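Missing here is one protein chain; the remaining ones are kept as they sit in the complex.
So, chain A:
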Amino acid sequence: MSELTLTVMRLGFLAVLWLFVIVAVQVIRSDLFGTRVTQRGSRRGNDANRQQQTGRQAAAAAAPPPQRGQQQGGGGRQRRGAPTKLVVSEGTLTGTTVALQGQTVTLGRAHDSTIVLDDDYASSRHARIYPDRDGNWIVEDLGSTNGTYLDRTRLTTPTPIPLGAPIRIGKTVIELRK
């Protein structure tokens, strides 16, 4: 092999190695600045407003079928199709999901809770969500200091949870989904 070829290969290899590093850093860069500003549908108002809306609408349970894609498969009636998962939609745990498999879900700051709330307004054993004999999911406040809210009402007794109704504990909002 001629000296020239080897020198070219040597420098070429270093160049390729550095090119890889630079490409990788570019990927990180687009990861950092890649958040897109998206126009969302006109159906949603600001956040608080949306809470109110969903609350009111979920309370009005006599529901005609939905038209949105995500709800396909589930009919209009909430009785049909039991919820399969519990989703944290606001608060520090946003996006956490817990599959509902007939077990009791406990919520609170205590570290043995199913969902450990990192929330100054939550009590250590704040609330629990459990299925009754008919398979309805019930939320019960466990004597918390600041209360558990279903829609806008503070819970005093165990209450069935309509699908998609927000359960608010401090700054955390939880919903049941299909």
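Quick note on the criterion: a contact is a pair of C-beta atoms (placed from the backbone, for glycine too) under 8 Å apart; a residue touches a chain by one contact, two chains touch by 3 or more; residues count from 1.
Keep this in mind: contacts and distances are computed from a predicted model.
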Problem - Per UniProt record, name of the chain withheld from view ["Branched-chain amino acid transport system permease protein", "Peptide ABC transporter ATP-binding protein", "Cell division protein FtsW" or "Oxidoreductase"] - result: "Cell division protein FtsW"
Fill in the blank from the handout: Across the whole complex, the chain not displayed is touched by chain A residues 1, 5-7, 9-14, 16-18, 20-21, 23-25, 27-28, 31, 34-40, 42-46, 49-50, 53-54, 57-58, 60, 63-68, 70-71, 74, 76, 78, 87, 89, 92-97, 111, 116, 118, 163-164, 175, 177-178
